[in-house]
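Removed: one protein chain of the complex. Kept in place: all other protein chains.
Per-chain residue numbering starts at 1, and chain names A, B and C are given in the order in which the chains are listed.
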Amino acid sequence: MSLVVLWTDALVWLLVVMLTLWSRVALRDRLVRERWQQVFASGMATASALVLLAYVSIALLDSLHFRLADGQVRSVLDLLFSHLLVQTERTYSAPFATIEYVKSVVQQNGTLQQVYQPLHHVRPDQFWPDVVWGLVTGLSVTGVLWLLRQRFSRFFANSIFARAPRRTFWFTLGLIVTMLSLMWWLSRDFHVFGTDKVGNDVLYQTLKSIRTGVLIGTLTTLLMLPLAVSLGVMAGYFKGWVDDLIQYLYTTLNSIPGVLLIAAAVLVMQGMLETNPHWFGSVEERADLRLLFLTLILGLTSWTGLARLLRAEALKLSQVEYVTAARALGAGHGRILLRHIVPNVMHLVLIAVVLDFSALVLAEAILSYVGVGVDPTMNSWGNMINAARLEMAREPVVWWSLTAAFIFMSIVVLAANLLSDRIQQVFNPRN
Amino acid sequence: MAEILRVENLSVALRDGTEIVREVDFTLRAGEVFALVGESGSGKSVTALALMRLLPAALRITGGAVHLQETELLSLPEAQMQRVRGRRMAMIFQEPMTALNPVMRVGAQIAEVLKLHLGLKGRALRQRVIALLDEVGIPDPHIRMDWYPHQLSGGQRQRVMIAMALACEPEVLIADEPTTALDVTIQAQILQQLKRLQQRHGMAILFITHDMGVVAEIADRVAVMYQGQIVEQADTRYFLTAPKHPYTQRLISNALPQKALKPAPKNQPLLQAKNVRVWFAQRKGLLQRTIGHTKAVDGVDLTIRPGETVALVGESGSGKSTLGMAILRLLALTEGQLLFDETVDLATLSERQLRPLAQGDSGDFSGSLFGAQPPYDHW
Amino acid sequence: MMRVMRWMLIGLVLWLSGCQQPWNSPYPAGLSGEAVIFRAFSAPPKHLDPVVSYSANEWGIISQVYEPPLQYAYLQQPYALEPLTLTAMPQVRYLDAQGKPTNPEQAVYSEYVLSLRQDVRYQPHPAFIADNRRLTQAQIEALETPYDLPKHGSRLLRAQDYAYAIKRMGVRAYQSPVLDVLAQHIVGLREYAKKVSQDFEKWKENHPNGGFFDLRPYTIEGVRTLDEHTLIIRIKGRYPQFLYWLSMNFFAPIPWEVDAFYSQAGMKAKNLTLDQWPVGTGPFMLVENNPNFRMRLIRNPNYHADTYPCKASPGIPQGLLADCGRPLPQVETVLYTLEKENIPYWNKFLQGYYDASGVSSDAFDQAVQLSSTGDIGLTPAMREKGIRFLGGVQPTIIYFGFNMLDPVIGGLDDKGRKLRQAISIAVNMEEYISIFLNGRGVVAQGPLPPGIFGYESPPQGLNPVIYRWENGHLVRKPLTVARQLLAEAGYPGGIDPNTGQPLKLYFEAVGSGPDDQARLAWLRKQFAQLGIDLVIRATDYNRFQDKMRQGQGQIFMWGWNADYPDPENFLFLLYGKNGVVASGGSGVNYANYHNPAYDRLFEQMQTLPNGPERQALIQRMVHLVQQDAPWIFGFYPRSLALVHSWYHNAWPNMMANNTTKYLRVDTQLRVRKQMEWNRPVVWVLWLVAALLLSAVAGGVWLYRRRQAQTGRAAP
Partner (left out) sequence: MIAYLIRRLLYALPILLGVNLITFALFFMVNTPDDMARIHLGAKQTTAEMIQAWKAARGYDKPLFYNPAADGVAALTDTLFVQESLKLFTFDFGLSDSGRDIVADIRQRMGPSLALAVPTFLLGLWVNITLALAVVLFRYTAVDRMALVAAVVMMSISGLFYIIGGQVLFSKVLHWVPISGYQPGVEAWKFLILPVLIGVVSGIGSGLRWYRTLFLEEVNKDYVRTARAKGLSEWRTLGRHVLRNGLLPILTGVVVVIPTLFMGSLVMESFFGIPGLGSYTIEAIQGQDFAIVKAMVFLGAVLYIIGLLLTDIAYAWADPRVRFQ
């Protein structure tokens, strides 16, 4: 068993490290820390943050890949849910069903008959034991954490959750942990979200889609931010020809209808992957590279909005007294940009990041519909919805794939939206 | 004189119960100017807004009564209260810059009240608006009525506000620091105008201010508010000459100038501005040719010595700020010299060379010099 | 305000009570009651000019308009040709090098003599009026369709029109896809094409605005007209398949007047071209063509005498002969609507708005059920609606090809062959058919699909490498056999001895539709059974073709649809000279299979008439490829169409395209059923309205309450 580092794995972990470092540095500033504590003084924000954290954790678990002895590449999440990989059925089955969804012809007693075949990996008698086990595990993990809270009291006092409503915090945490543990226990004996056309477990697909969604949401932003911030701020601050040039750049990019631009870029990327098969050794690596390029393309095409916003803000700021004062006191451009302008637009960046995250998760679905989304072999909500379109036309309707994608996707988007609302509320200088 | 407005035990509190105004009692008689005085935060404005029932969402009236003639305002349903506002009781606000709707013509804003309460229409309406504008001293009212607020000066805007408030000949006019935001010269004009109008229409004015000079000029009676309570009520004459409450005494003594003028130091000049010109090009047409110049600063000489504070006084738009910016080289000079320490000409230095000087520059830098006006953001 | 409301209410009541048709009908009111066939097209047809058109959806339309000399007999099995505009089947004369008649064996040329019927007239069209070929720019500018012109003419079909069509094929710029194929056969076509193409380029330089490039003065050596009713085509050597070509639209007659008409300057910018507005002698004429939306065929009033067939081969339901002798066509209009997505198409079919539909695999178990004997039948829900189904095995093969030039998977030596055989056993096509096609396919034993001469059904035709015959059933050999073969090929347990890792093979996948993921996952699973790691290289169709042409792929999936029902049309897919690499990209042998023994047999088989001799040769060829396994012989898809109870005379003749003329619809039944199936659920509408109203009322109430509030804080 050896560690395999995919490109996106490396990037997403790098992002985590950077975020941790940045937050440690930033939170050292008392004012910043208080701002954040104020953000999480709201129960809604705390709950949203915990939900997002849960999603990100699952994505991170799914971003630690190993090559097993049999040569298969698996992530930690795969190992945790390894039973789902084996427990495949023949075709569609509904959530918690014990038989297949459609009849099939089997030879019984020498004659061919049309029957609902039983599922292979379902043990109906295990339902209540699983529920009990799920509750017990979930609640006990929460309980242990709760008991240990004294240990972490110092951490709590200084963390951004210092002013979080305790009851909401523990309730949400408990709920998330319990849901996950219930899911895990039940998935051992049931198909919690049913199975798809070729009998793969839908819960597993949905869980795997989390990584795709989170990665598209975060990596795109990571790639977009430097461009958007530097260009936007520079345009607004320097004005003159720098401004003209940057404005030209983003007006040109903006004026190309977005989907067309992305579609064309994705097609180019596919071509590149095709002509360079030596870049990847396995299906996973190929899909991963495609995901990486997709985030790159989305990043390159989506920086314009934020850049425009930042330009306007920087334009305003460069007129503001303290910036003028700094200039009058002889500060250089770099110093003014870094010390006076950039910190003062960070709240805009933050709100944009969280909002973009949800927008990108939604956009992925549309792109998959147009046919320029992530690799078709990759699990993603977009691919699931896309497949579900056909399933919705069936009679009786196969509703669970769509429902599973809908639930998982809406929760994360909702959490991101609520959090961004709160951040906006607290960081908006007007309030 | 007849009592027009009687306020009894009026209390206003925050949602959490913190009292902002506590049991305020006063009466307003017909034809008098009653001044409510106090420093900012004392609860004057809140009292005024409470009378109009226009308190912000965070505040609420917790007790008391307000009688306008025979009507008790606090127990009126909102729908009826709307018929009182603007019709029987009108209000003028402190900030003429923001109190008018920026996208509506001023005439229309006045006409709105007339239409609403008096049902005027067509020619009659227009004539009434012109008459009102004329009455408050706006020149060419038939033209100006079609102007937008931003085209008028601060004083004119306040006059429009007054016209709006007077439109329906209210019994009570509440003026919440109507002159504070204006230049001193205009302040006086507006006050005189108010006084004259009050006499003509015979209404009662509740005048809210923190300026003792204004009180002396306009008020018949005065009430002093301190921490949400009225601490003293008196006729203006007695009030100014024999204040009783210690707070009032402090208030009145602070209002008079205390310091004597400083003699000018006689050192070497630190900074000499000679014949400074800052012109802005006016561009026009497709090719953006320069067709003329706006002469923001045109040939100014100025000397500043060490330890000296030079005050630059003038109306807004007179070029004070431009000169300051030019001295700091935040704007390019069209012409002129800036001698620092009598040797270095700041006007010819590069930005990099300037920096060490800037570090030690003792130049006066007053925040209020710079009115930030972000240019309209196009693409 | 109140008055407006009242009128709206009255209008609503009228509309609800009027009910000439259901709310959700996608057609203008009353249309369903007329003799109209409702069809859909999924992609806009690109070309309707028979010289270029070569795809099924285009032929579905132009075959109703154009008439080539021959057609496939509608109710005959196996596929047979019959004259369409000819008085009899063409006579064949064999000639020697000097043009003298000789016996078939020594033939250097063969000549086909076509005698035309004398009662065939073109549809009414403005092109046949001389004035309309000299229109002013203003007149053209005002046109939306050619039929907007007031005067329409017609004329008799002449042999010259067929010759003109062949001449058009020769102009390179017209981009006929079959020019290079036919130039190998028709005498003088290649030389003519060269000359005329050069002339055309020169002419084009002098006429930048377009205009009529008249082909009448040109002659092709091998194409002659004796008189107005006789056409003679001379081809090189013997090529019995040529008759099949004569049933294709490439040989549809083109009157020069039409060419001249559409060539007028300014026509092209109005999309008025032969490519958009076909003109033929067939049963229908295209009067509305908006490929972005809708196309409409109406009955050609000049259509020649043509009657419904009175004979049907055994095995074809005799009920189809009920209309025997009736004049054709039997409907007035065919309406094609663009329907890009599967789902709405299927739902509209169920609602009765399309007369016929295919069955997508997702709708399958809703529609079709396998009976106890494994036969396909309809579900009770479908039967209740009176829906019937038509099905048959298509003359098509879908296969997984191995690139024989690849060092790992290719080669005729034992190592490669055994690897391929092992994979062929492991990839379980029965499972594929059952999962992805719901059983709509027949496992292929060799390259020839049923219905084509030379096909043999199991047990005779069984592929001995992969199957055994047990108790009257086909049985796939167990995986142990495959693993044994794999070990013999040098990969015991699927481990590549060079790397010590599992053997890595590459699959070139095309497309990224919702279904592809499952399909590819399945395929990987099949290879994993042998311990082989199958790497999917997904790409777009372009890149895929490119790779194939350069022989870079390893394993790929492809299919072949018969151009004509002759074994040659399938066996040439494995003919060495057709190797895509060997032929520089123009061949269709994408597996690059090259076995000299096979090639020799192929050349012998090619010109033989169907008979025992040919059968024997084919048997040997099939046996060879079964052993060499250059393909996993995938499956022959089974077409399955559902038709409504009011739709008569439909029969799945896979080769014939001009079958619309035979169809008939019972319009009254259709209208009744549509009404019955589409009753709107009205109470929900009232419920929604009530909810909206109460929301508004709630808002008003809240506002009123606030307006009544006093200034004092609520206690």
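Basically, contacts are C-beta pairs under 8 Å (C-beta built on N, C-alpha and C of every residue); 3 or more make two chains touch, one makes a residue touch a chain.
This structure is a prediction, so every number in the text was calculated from the model and none was measured.
Asks: List the displayed chains that the omitted chain touches in the full complex.
Replies: Within the full complex, the chain left out of view touches A, B, C.
Asks: Decide which residue listed in B:Lys44, B:Arg60, B:His117 or B:Arg159 touches the omitted chain of the complex.
Replies: Once the missing chain is taken into account, the touching residue is B:His117.
Asks: Please pick, from C:Gln77, C:Thr273 or C:Gln529, the residue that touches the omitted chain in the full complex.
Replies: Of the listed residues, the one touching the omitted chain is C:Thr273.
Asks: Of B:Leu36, B:Ala90 or B:Ile252, which sits in contact with the chain we cannot see?
Replies: B:Ala90
Asks: Out of B:Met164, B:Ile190 or B:Val278, which touches the unshown chain?
Replies: Per the contact definition at the top, the residue touching the missing chain is B:Met164.
Asks: Return the single residue from A:Leu182, A:Ile246, A:Ala265 or A:Leu298 that touches the missing chain.
Replies: Counting the whole complex, the residue in contact with the absent chain is A:Ala265.
Asks: Of the residues in chain A, which ones touch the absent chain?
Replies: Residues 248, 251-257, 259-261, 263-265, 267-268, 270-271, 358, 362, 365-366, 369-371, 381, 385, 388-389, 392, 397, 402, 406, 409-410, 413-414, 417-418, 421, 430 of chain A touch the chain absent from view.
Asks: List the chain C residues touching the unshown chain?
Replies: Interface with the chain not displayed, on the chain C side: 22-28, 43-44, 46-47, 54-55, 172-173, 175, 177-181, 197, 268-271, 273, 275-276, 290-293, 337-341, 343-344, 347-348, 351, 353, 540-543, 545-546, 563, 584-586, 588, 678-681, 684-685, 699, 702-703, 706-707.
Asks: Considering the whole complex rather than only what is displayed, give the residues of chain B touching the chain that is not shown.
Replies: The list for chain B reads 52, 54, 57, 79, 82-87, 90-91, 93, 95, 98-104, 112-113, 116-117, 148, 150-151, 161, 164, 284-286, 288, 376, 378-379.
Just so we're on the same page, only the chains that are shown with their structure count from here on.
Asks: Which chain's mean C-alpha position is the greatest distance from chain A's?
Replies: B
Asks: Across the interfaces B-C and A-C, which one involves more C-beta pairs in contact?
Replies: Per the contact counts, A-C leads.
Asks: Could you give the separation in Å between the centres of chain A and chain B, each centre being the mean of its C-alpha atoms?
Replies: Each chain reduced to its C-alpha mean, chain A and chain B end up 52 Å apart.
Asks: Distance-wise, how many Å sit between the C-alpha centres of chain B and chain C, to the nearest whole number?
Replies: Result: the chain centres lie 82 Å from each other.
Asks: Would you kindly tell me how far, in whole Å, the mean C-alpha position of chain C lies from that of chain A?
Replies: Here the centre of chain C sits 43 Å away from the centre of chain A.
Asks: Multi-chain contacts in chain A: which residues touch at least two other chains?
Replies: Residue numbers touching two or more other chains: none in chain A.
Asks: Which residues belonging to chain C are in contact with no fewer than two other chains?
Replies: Nothing qualifies.
Asks: Could you list, by residue number, the parts of chain A that touch chain C in their complex?
Replies: 71, 90-91, 102-105, 111-114, 196-198, 200, 267, 270-271, 274, 277, 281-283, 286, 371, 375-377, 383, 386-387, 389-396
Asks: What residues of chain C sit close enough to touch chain A in their complex?
Replies: Its residues touching chain A are 341-343, 346-347, 360, 362-363, 365-366, 369-374, 381, 434-435, 501-502, 512-518, 520-522, 524, 533, 535-540, 543, 547.
Asks: Using the touch rule from the top, collect the residues of chain B that touch chain C in their complex.
Replies: Contacts found on chain B: 53, 60-63, 66, 73-79, 81.
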